[in-house]
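Of the protein chains in this complex, all but one are displayed in their positions.
Presenting chain A:
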């Protein structure tokens, strides 16, 4: 095994950490149930609302027709970040972080393992719920085809960026900042126009919305579902903004980790 510098990545070390999270997930049925429970409840609620609104005429019915797609894509964004953050929080809750920080594990490997776990946790939640959406409402998320891949990549990148920034804040400030992990993404819920078009926002807020990558994804989803057009331009914008966002989050994470080493926060991981 390589014992190189800070930026060396060892598949074995990343695998070790993924294995640790997998053991944990496997050992706890409430943790597994939690991955499916809330996405299923949300899907059912929005699905019934969509069915009800479909009986109306005009714009309302047209907007309502995208609710199921919106809620499932929102889940990718939200659950992706939560999957990343919870795996990180597990280390703090179990007081294991110092063990990891004093091991040969590099920060970049730690982050890679958190990213892998966010996708695994997301898959456990979203796959059964998307199948339920087919069974209950005849809505096939997978029918979006390659567009879904573009949506997924952009949403997961945003979720990792938010997760990475949150992890840095937790390292620096301890569990007192835990609520941030649960609530930060909700700031994006109104701004990224999950359930309504960007045009519904006041002008100045539209400018803010267009700085956020998920806005492009949800607009792209509506274009696909309502107009049957795949907007590659929107996906390219989202990808570009995501690269900026994730770079910024990585810089912030490393700065906060460095600050935690200066402040001795890694020794006291309580509140």
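Following the convention adopted for this analysis, contacts are C-beta pairs under 8 Å (C-beta built on N, C-alpha and C of every residue); 3 or more make two chains touch, one makes a residue touch a chain; residues count from 1.
In this text, contacts and distances are computed from a predicted model.
Asker: Tell me the UniProt protein name of the chain this structure doesn't show, selecting from "NADH-dependent [FeFe] hydrogenase, group A6", "Mechanosensitive ion channel family protein", "ATP-binding cassette domain-containing protein" or "tRNA 2-thiouridine synthesizing protein D".
Answerer: "ATP-binding cassette domain-containing protein"
Asker: Touching residues of chain A against the unshown chain: what are they?
Answerer: The list for chain A reads 1, 3-6, 8, 10, 12-13, 15-17, 19-20, 23-24, 27-28, 90, 94-96, 98-106, 258, 261-264, 266-267.
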